[in-house]
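Note that one protein chain is taken out, while the other chains of the complex remain in position.
On to chain A.
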Amino acid sequence: MEEKEKKKHRAKHSGPKAEKKRKRYLSDLGIGDEENARKRNPKAFTVQSAMRMARTFHRTQDLKTKKHHIPVVDRTPLEPPPVVVVVVGPPKVGKSTVIKCLIKNFTRQKLVEIRGPVTIVSGKKRRLTIIECGCDINTMIDLAKVADLVLMLIDASFGFEMETFEFLNICQVHGFPKIMGVLTHLDTFKNNKQLRKTKKKLKHRFWTEVYPGAKLFYLSGMVHGEYQKQEIHNLGRFISVMKFRPLTWQTSHPYVLADRMEELTNPEDVRINPKCDRKISLYGYLRGAHLKNKSQIHMPGVGDFTVSDVSFLPDPCALPEQQKKRSLNEKEKLVYAPLSGVGGIVYDKDAVYIDLGGSHAHEKEEEEVRPNHELVQSLISTHSAIDVKMASSKVSVFMDSNPLGSEDVGQEFVMPKEERQIDSKTGRVRRKALFEEEEKENDDAVSDEDDDQDEEEAAMSEDGSNGDAEEESDRELLGEEVALGRAKHLKAEVAKEEAVNELPAFADSDDDLEMSSEGEEGKTALEENEMEEDDDDEEEEQRTYENESSDSEFEAASKRVAESKPYEINSEKRSQDLDHSLKRKAALTTDSGNCTAEEASEEASESEVENSSLDEGDGEEGSHDELDVEESDRKGFQHTQTKEADSNRQTKLKAVEAEDDDVENLLREEEDYEEKIDFSADTTGALKWKEDLIQKAAQAFLRQQRSTPSLRKLIYGTAVEDEDHESEDAGDELGGLFRVSRPDKASKQKANALDCSKFLIEKLQDWDLEEVMSSIRDCFVTGKWEDDKDAAKLLEEDEELYGDFEDLETGVVHKGKPAAEDDESGSEEEEEDRKTSKPEPEEEEKKKERMDKKRKLKEMFDAEYDEGDTTYFDDLKEEMHRQAQLNRAEFEDQGDETRVQYEGFRPGMYVRIEIENVPCEFVLNFDPHYPVILGGLGNSEGNVGYVQLRLKKHRWYKKILKTRDPLILSLGWRRFQTIPMFYIEDHNGRHRLLKYTPQHMHCGATFWGPITPQGTGFLAVQSVSGTTPDFRIAATGVVLDLDKSITIVKKLKLTGFPFKIFKNTSFIKGMFNSQLEVAKFEGAAIRTVSGIRGQIKKALRTPVGAFRATFEDKLLMSDIVFVRTWYPVSIPTFYNPVTSLLKAAGEKDSWSGMKTTGQLRHERGIKLKQNKDSLYKPIVREKRHFNKLHIPKALQKALPFKNKPKNVEKKGKTPKDQWRPAVIREPHEKKISALLSALSTVNNYKIRKAKVKRREQLKEYLKVKQKEDEQKFKRQKEAKKKVYRILGQREKKRQKSSLKGSGKGEKNM
């Protein structure tokens, strides 16, 4: 730049070079450095003033503590989700160009069009999700809530625009993400000085708005439609090293910025009713907090939903595996932007295209990233499928309903068949039932494909290749997918993707699958002709069972029959068994090659509690058995039945899994144990029990051994089955609610009997016996301690450590025994043995011991040392850190599937979220330019109630807000319209309604709306539609309180008139309408307009509503009396979420909700009819006319003379002769008088001057005099001092001499 060339040389003032120079200079002077200065002139460095020092110390400490933030537990996962970078700015400022340049900078790829979020790998540890934010205030609000970093583009040639400030204010309210300004259009400046000035001005304005020193980037000019490479590179560098502070709302709520949307609705439903609610799946990185399945979410712009299913997928844009290299290689620089068509899929308005080839990047990506690469390959290989998909993609079906190709027609033909089956079977529309049918078809159709895919899968070395589970989940998913118009071949890809994660398939989900897909599986098995003979009969049973389940009426009936417990149990068990056997079979059929391995792995994944050797089925049975046992224990009935079932099961299992020997063993054990338990249950005689106590103990131990593994299943597993069971007879309206304790009725009955938390002990152990007593001996302090905590041991160790010490009092020197000696003396033989065998280890051990000791000492020292300056803050921080470590470590070693169960889906995962009952407009009007956000809601945040806010009208908003006018709030994730009521809190805590918000003051507001945690910020706008040149944010504030009742009151004055006035008592009418009302107000304070205070006393009989009141003074008949009362205001329960995403594509920013009365009046041209009385009129005051004071004659006489009215005679006109003539001067006289007056003026002036002078002189004189006096006084004082000193000395001398003289005498005294 030119200005740089102009710059003069400046000597360095800092840095090593300057330092050196200074030193040299100082040494030349002979002064030396600072330390020397300290030595040279110690006085200058001493404490000058203690107060001052304390103050400075205080101040520094204040500054230091001011920097502290409240420490929070760091909950960021190890692999964080991509950073959300929001590029925001007014239109035509170059947002998309910046995004494109950034993407190109990071990935060397050029994107043509950018729609929706783009995820890129920007570094070894950082990914970015870049998203553009339009000027629609809805988008701005939504994106401000999810942004981690905001790139605020500013057109330097124009300056700041309203959008910028609006966005800044939105950010401030919803937690302040990092904000970086980027100035563009700098090339428009021709004048250099002008440019510099503008830059500076903009920078300082930006700083006041964000924080002083906020980073502002300058993008100077465009080269071939792109920004300069170096500048973009720098920007990218800044972005990728940026650090972020966690924002409260974001860290406490899970959220997903969806980067892909698919529709899963059954096409038939859409065909029947194109406006039916849709089922969609959304994809994206999970951010913020852990997401739980079935939790509530809010989609800003759409509404509240319950997640129907969540699953995690392999990361489509994963960070590089190993971290050793310096930089990323080309293959690792990934881009993922499905909405923009980079992920291989392009969304068009009415079709979905898959980008097959050509694009170099795409291919690379597929090779590198996609684990499900072969699926895509298979997709690509089946070209026809693509066509199918293109044609059958949901959107096309309803957008232009006619173009269905021949293939499609065929497929459509298939669909109804399936549907028909559904209809015939069950009148109710249950998803599961649907899948059952569809799946069958699927399997037929896909079986061959599946086979080779399976092989591929086996080849794929992904996590464990749990083929079966995948298979199952596949099928289920496929079932769903089929709903998408037989586009399954293509969708298989998706399904496969899911399959990988669906295998979380641990007990419950698997069971789910089994239960749902039992029937089909059986049938498929049949069709595949690979059934084994043993199972045929069971198969039949199974089929009957299945029939039951399928046939609704019959099912209900059978259920009723099955109310008798044993049967139910039996059937259930059988079905369970069958599940397992069938599943195994299915496994056999599908992949005959490596069935055992897969089985094992699958089972491992399923039982996964601990016993990997334990077969999954067995585990299942285990839990069942326990239930049995419980039942038999409690009721002791139907044991034979269960046994039968057991034996059945055994045989079956044997047949199926002859290879697993240990399973059988376990089974037998189980049976044994069961018998024993029964035995015990039967013979609960105390004596007998005592006899075989040891045996019992052993049994108990065994039982625990057996039972503990399935403790988890006992608690959760059974519940899952219940769920299934419930959903099986889903006739009842409970829906999502499932009763937990259905099968173990015994326990339920118990619970019914008495709901008590006490853990009653059935059989008390005999605590008189020695063995039993010894079993808890060590629980007491008197018992044996563990090695590291044993007091004696510790003491010993301490002695070793602090062995050598000298007792100062006694002077005795204690010497600790050397440890080695101790060892030798203690266990010499042992040592010798060891020595002979391993002399070296011995030495090592010693060394180790020494090291240990050293370490211990060091730790102790550290601890002591640290204790000195640890503050509360440090402690807190340390604690938080520890908690964070624990959080990370706790579930680290577990597989993702298990982790998900315990802690939910953790942030950083790429998840697929299924949502049902989404309005069809969302799908129809889907526009990838608008962000789709899924914001998780906390507990009870889905509820609606009264919310109290502290609110302030924004200072830039031009109008004040009116109570009871609808207002659009953005609070939490939500945007909604509601009717707030403004109030102000009076000094006595009363909430008084306000008609308008105050101009420049906070006020309270209450509205009916979603419950949001206290402390959450919000902003209000009056409308989200259209654009106005004015500032759009009307108010900001914070949530204070949530309540179910409200306390806003408004003033109500009741007026009345006196109709009879005694002295201070008046009768007042017209205030109330009945005696009862008066009775309610007895004792209330009333007042007249003129200010006379009074009290309501008692109601009068007539007229009705009149009462007697006393006042502090007599009223006039013209007085108006009023009583001030407070009337509670009800808040309109109006809560209307802004559904801007449901608007048609072009008009998403035109959402308008309820209008204000003002708007309506304006639109319809209705004038407000004003109350005539409340209009202001000119005040007309009559001139008051007072009569003359008339004093009666008698009174006049009695008055003293002073007060008597004087008989002042009326002064008549003075007669002419008494008039004094006017003096008219002669000209000469006039002159004289003028001269005289002039002279006198001069004289006067002179006199005045002289006076002033005199005064000054006097002052001077006084000063001198005072000085003299002072000196005199001083002199005198000194003289006096001298004299006194002499006197004093004399006195002292005298005293001394006297002391000397009487010294001995004193001592003697």
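Just so we're on the same page, a residue touches a chain if its C-beta (ideal position, glycine included) is under 8 Å from a C-beta of that chain, and two chains touch if they have at least 3 such contacts; residues count from 1.
Everything that follows uses one rule, which is that contacts and distances are computed from a predicted model.
Chemist: The complex has one chain missing from view, so what does its UniProt entry call it, picking from "AP-3 complex subunit delta-1 isoform X12", "Translation initiation factor eIF2B subunit alpha", "Auxin-responsive protein" or "RNA 3'-terminal phosphate cyclase-like"?
Modeler: "RNA 3'-terminal phosphate cyclase-like"
Chemist: Just name the one of A:Asn41, A:Thr65, A:Ser775 or A:Gln1257 that touches the chain not displayed here.
Modeler: A:Ser775
Chemist: With the missing chain put back, one of A:Met180, A:Ile1011, A:Ala1035 or A:Ile1086 would touch it. Which one?
Modeler: From the options A:Met180, A:Ile1011, A:Ala1035 or A:Ile1086, the contact with the absent chain belongs to A:Ile1011.
Chemist: Which listed residue (A:Ser252, A:Asn1136 or A:Ser1152) would be found touching the missing chain in the intact complex?
Modeler: A:Ser252
Chemist: Specify the residue from the set A:Ala289, A:Cys317 or A:Met909 that touches the hidden chain.
Modeler: Result: among the candidates, A:Ala289 touches the missing chain.
Chemist: Which residue among A:Met162, A:Ile984, A:Leu1042 or A:Ile1120 touches the omitted chain?
Modeler: Residue touching the absent chain, from the options given: A:Leu1042.
Chemist: Kindly note down the residues of chain A that lie in touch with the hidden chain.
Modeler: On the chain A side, contact with the omitted chain comes from 73, 75, 252, 289-290, 292-295, 704, 708-709, 711-712, 714-716, 719, 737-738, 740-741, 747, 750-751, 754-759, 761, 764-765, 767, 773-786, 883, 886-887, 890-891, 901-904, 938-940, 945, 1011, 1013-1015, 1040-1045.
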